[in-house]
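Only one protein chain is missing; all other protein chains are in place.
Chain lettering (A and B) follows the sequence in which the chains are written, and residue indices restart at 1 in each chain.
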Amino acid sequence: MGGLLPNASTFGPAIDLMFMVVLVVTSIAFVLVEGLLIYFLIRYRGRPGQRAAYVHGNRRLELFWTLGTGLALFSLALYQRGTWAEVKQQLPDENTALVVGISAKQFEWHVTYPGDDGRLDTADDIVAPINVLHLPVDQPVIVRLTAQDVIHSFFIPQFRLKQDAVPGMTIRAWVQATQTGEFEVACAELCGLGHYRMRGQVTVESREAFEAWLAEVKAKQSSGN
Amino acid sequence: MAHAAVSEHHATPTWQGITTVKFAWWLFLASEVMFFAGLIAAYIVLRAGSPDWPIVSEELNVPLVAGNTLILIVSSVTMVQAYAAIEVGDQKKLRNMLLATAALGVIFLSIQGIEWSALLREGVTAQNSLFGASFYTLTGFHGAHVSGGVVGLVFVNLKALRGGYTQAAHEGVELMGLYWHFVDVVWIILFTIIYLI
Partner (left out) sequence: MTTQAEMTDVAHAPERVAEKSFIRKYVFSTDHKVIGKQFLFSSLFFFVVGGLLALLMRTQLAWPWEEIPVVGSLVYGSSGNILAPEAYPALVTMHGTIMIFFFIIPILSGAFGNFLIPLMIGAKDMAFPRLNLLSYWVMVPAFLVMITGFFVEGGPAAAGWTSYVPLSALPDKIPGSGMGQTLWIISLTLVGSASIMGAINYITTVVMLRAKGMHMFRLPMTVWALFITAILVLMATPVLTSALILIFLDRTIGTHFFSPSGGGQVILWQHLFWFYSHPAVYIMILPAMGMASDIISCFARKPLFGYKPMVFSIMAIAGLGFIVWGHHMFQSGMNPVLGTLFMTSTMMIALPSAIKTFNWLATLWGGQLQLKAPMLNALAFVSTFVIGGLSGVFAAATPVDVFIHDTYWIVGHIHYVLFGGSLFGVFAAIQYWFPKMFGRTMNETWGKVHFVLTFAAFNLVFFPMFILGAYGMPRRIADPYNYNFLAPLQSLNQFMTISAYVLALSQLVLFVNFFYSLFRGQKAVENPWQANTLEWATTSPPPEHNFHTAPMVYRGPYEYSSPEVTEDWLPQSRALDGAGPEKTPTGVAATGAATD
């Protein structure tokens, strides 16, 4: 038990690797510190007739552990910059990626796909059933997040994808799913009484299946369903 | 041990020549600076992020308020004069300068009032305009602090009338002065970021 859910996105492995790196570094620190603590508790238990060491400090030791820890932290800071940039800044080209509009409201995810013109916010947009999100596998997708009332947060754990949806802002996140299957969207920012049940259903499928589904939704929409 | 010497300080404690009360007063002013810093930071962020911020010279009477700023600066000068007066024991000048400072403060507030009513008449309210809300909030809290200062000046003057300050002991005047200068400096910053920039 424990550990991360298997990741299913292209930047998932990088995030999980970062997690592992931090886990290794912190585990080493943990074992060292707690181990010494326990050892000292036993070794230096007060015994009658003995006197403690009258020592106030040690410059060299201070320097050593300051520099050592500083180096470790500095390395971690440097190491993670690439992944952060990849996840938050290096969005795929909006002309070639699939752009999905997701508007969060209490307590639903409203999903909109571009129609034939390939652009959102036009008359031919396809509105998916509420809380239903389909994505083609192995395809970069830009999620264009908005919020209608309060802050929500769009979170798909297996994709390692999380981005707050903020009223008054249009925020772009991106993901490329690497596995087909059923996943869930959870809301990750307290948004009201129904925060716990703001559940979305994500289906990742082949390009063909996705197009078929989209066409079906579009047909239902135009037939006034 | 007839008189248990529980106090080690027969004189007022000082640190680097500053008394306890004056030290604490500076700390209080520091906290007030941080309070205005929060409001000012909010103002800057809101203005920077607002695409349709009005042109200030069209909404506000810059020359009038520039003059008002001068009035507040002059009131700081009169405050300094009050302090200088009691430093040499001139009670009369102390009281007159305190009065002058208070009067200038009241004039400042009145002109602020004129600004407010002009803006309101133009239909700019705190509710329908972010600029309005920021303006009224910032200047309102500053005005409240000026009002508090005027009340303080009245009390200090009353104490002066009772002969409460001497050449040797007049810390209250100094503290009043520090507060008044603080209020003045805050105004200069507010005037700059609201009216000039």
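Operating definition for what follows: a contact is a pair of C-beta atoms (placed from the backbone, for glycine too) under 8 Å apart; a residue touches a chain by one contact, two chains touch by 3 or more.
Remember, predicted model here, so these are calculated numbers, not experimental data.
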| item | value |
| --- | --- |
| Candidate in contact with the missing chain, chosen from A:Lys88, A:Arg119, A:Arg207 or A:Lys220 | A:Lys88 |
| Option touching the unshown chain, where A:Leu120, A:Val137, A:Ala188 or A:Ala209 are the choices | A:Ala188 |
| Residue ranges of chain B at the interface with the undisplayed chain | 2-9, 13-15, 20, 23-24, 27-28, 30-32, 34-39, 41-42, 45-46, 49-50, 52, 126-127, 129-130, 133-134, 137, 141 |
| For chain A, residues in touch with the removed chain | 1-5, 11, 14-15, 18-19, 22-23, 25-26, 29-30, 33-34, 36-37, 40-41, 44-47, 50-58, 61-62, 65-66, 69-70, 73-74, 76-77, 80-81, 83-85, 87-89, 106, 149-151, 153, 155, 157-158, 160-164, 166-169, 171, 183-184, 186-193, 195-197, 199 |
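By definition in this document, only the chains that are shown with their structure count from here on.
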| item | value |
| --- | --- |
| Length of the line joining the C-alpha centres of chain A and chain B, rounded to whole Å | 49 |
